[in-house]
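This view holds just a subset of the chains, kept in their places.
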Amino acid sequence: MIDTPSLVDQYCHGVLRTELGLGTFETHLGAHLGDRPGGPSGLPAAGTTFFDTQTGFAVRRWCPPLLGLEPHCPPARYLARRRELGVVEAGRRLLRAAGISTYLVDTGLAGDLTRPAEIAAAAGAEAHEIVRLEPLAEQVADTSGTVEAFLANLAEAVHGAAVNAVAFTSVEGVRRGLAVAPEPPGPGEVRGAAGRWLAGRPAGGRLTDPVLLRHLLWIAVTAGRPLQLHTRDHDPALLGAFAAATTGLGTDLVLLHAYPHHRAAAHLTVVHPHVYADLGPALAHTGARAAAVLAEVLESAPFGKLLFSSGAHGLPELHVVAAGVFRSALTRVLGEWVVEGAWSHADAQRVATMIAAGNARRVYRLEPAVSPRW
Amino acid sequence: MIDTPSLVDQYCHGVLRTELGLGTFETHLGAHLGDRPGGPSGLPAAGTTFFDTQTGFAVRRWCPPLLGLEPHCPPARYLARRRELGVVEAGRRLLRAAGISTYLVDTGLAGDLTRPAEIAAAAGAEAHEIVRLEPLAEQVADTSGTVEAFLANLAEAVHGAAVNAVAFTSVEGVRRGLAVAPEPPGPGEVRGAAGRWLAGRPAGGRLTDPVLLRHLLWIAVTAGRPLQLHTRDHDPALLGAFAAATTGLGTDLVLLHAYPHHRAAAHLTVVHPHVYADLGPALAHTGARAAAVLAEVLESAPFGKLLFSSGAHGLPELHVVAAGVFRSALTRVLGEWVVEGAWSHADAQRVATMIAAGNARRVYRLEPAVSPRW
């Protein structure tokens, strides 16, 4: 009844190029749990398996039929069929069934992952690059001999990347950078922090200095591309001061991974005109509960402020699950409101198209914005 | 099946006296987003409109039929019809259809808004005044020559207002006053703060000093009227220490605008006998989701601790939407529990009456309290 013809996946990663056994596949099912201080070990608790999660059950619901098996078949049977087809053919079948026409791909994760052009070819879709700020700064540090050169090269690298990237993203910026203060650090403070970091840095050392992370975010704010901020495990209310400080500068902020703080993230999109919220992993990882979580986000967020994504990483199954779960949740939630008379069908269809693709096309300037019709 | 005959709106504002065009109407749809540090601009994000929100859709659902149009008609058609009837007649039709028999009106907002007596006349209802503490203190500062006079006049003004007001309310008190400490500040501290504020204060300067705000709250606590605290954007858990400090003093605290922290607000009503929670804007602004939000509040709050309000400001449409959404949510949630056998019909009817009006009549002494019948 409500149609979501093709999706823009506004945040995802590439997929693994190698054949996977059951154990490796299971590890990647739990991989969205990474990037956290103190956890996780990458192993499920004793006596449990990552298949016994909403993500595991959702993969078993949506993916086996795409490879010719019955839904909910045992993991071992699914993995056998996947290897029988080969990683390339299985990936092609899965991605082509996802119904995603445009992928925005964060290329900043380590690992043998397909690049945007490969995803586009496998999926029969468009793909664009999102540049992750921390690895960019680390590469600049690898090749800069002095503090002055590092800081000059850093600004140049970010502005240079903005030419081809559709967006920037930062994982450590919120947790380590903005928890301290929202304002751009002063030049002396930045030089001091850069000097200390470069002096003590081993080869390949990660950027964790709060002053440099904040400096990096503020360079990105001036580079004219939307800035995607990972809020995972943190109440996005921490971002309120940064949102206030960046008001009116012309750069949109997109909040990623807010669950279980998705209502607080939605609320920030109400208060700040340039703040947007991502829907992806909050739906993909909650599986059978995705409609309920989506409905919570739709309580307060203006409908022009929400963006679909998969957040998928490593397994094309995760792109498929995210798209299937999102479509199913969106048509169910909006369809019920139409049946109850709370929304008109025309409005529901219009909002569905906005969240599935239109808002992302406007924010990332993928194509002229579709304005609301009355 | 479950009846909510007439509502007490325990917190609202007056309506605008002037004819409104589409743009001004839209701005007022988003006006509940105001009163926040750092935001909002009063403008929707580029490419979006405040009509594309739950509030906008709820206005288009509930209001056009009251002016003789079909539900969900385009905003421009609705505004044309509204101007055709004139602001007075449109307002009269809307308010008389809201089913609210008593309005408690916060008169402390700036703007050309109708006064309680005008609302009563337009709606064919009763209306009482809620006194907002900050403007009262600012008026006292305008007319007091010395620190001693200011402090004496302030206490007298609050106690004098208590004669006719049904309640006091504070917007800045929680954010600026109680975030620091819950206890009443000492006399020397108050005198020092008053001296600094009065000395540096431009004509009409707003009260933002944390010590004076805290002092003002504690005067209100001794004035014998319920104190309504705006918790907007703040976790009401911050209020726990103030609630503990005011236990047993005989003054009830009513938490306003707790969404998205409405469960935490409900939880405070469990822990503290003198703490109550407001339901209004959390339902009015979430539209099609109001039943779900109401159900969350009903998880833990004792049923004698919840109060309906509209929180409406400027547009009589917002009073109408709040009442319609609340009634629809209440009968749906309680009706389902009766069908499931979880509640008896008699209990559901009794609880509906308590939340719609009975609790407010008891807390604000509008009429002898209705005690639970067994």
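For clarity, chains are labelled A and B in written order, and residue numbers in each chain start from 1.
Please note the rule applied: a contact is a pair of C-beta atoms (placed from the backbone, for glycine too) under 8 Å apart; a residue touches a chain by one contact, two chains touch by 3 or more.
Keep in mind that this is a model prediction, so the values were computed, not measured.
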Identical protein chains in the complete assembly, only 2 of which are shown: 3
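Convention: only the chains that are shown with their structure count from here on.
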Inter-centroid spacing, subunit B versus subunit A (mean Cα positions, whole Å): 37
Subunit B partner contacts - residues on subunit A that touch it in the complex: 237, 240-241, 243-245, 247-248, 263-264, 266-267, 270-274, 295-296, 298-300, 302-305, 337, 340-344, 346-347, 351, 354, 362, 369, 371-372, 374
Residue numbers on subunit B that touch subunit A, as the complex places them: 33, 36-41, 43-54, 57-58, 60-61, 71-72, 74-76, 233, 259-260, 285-289, 292-293
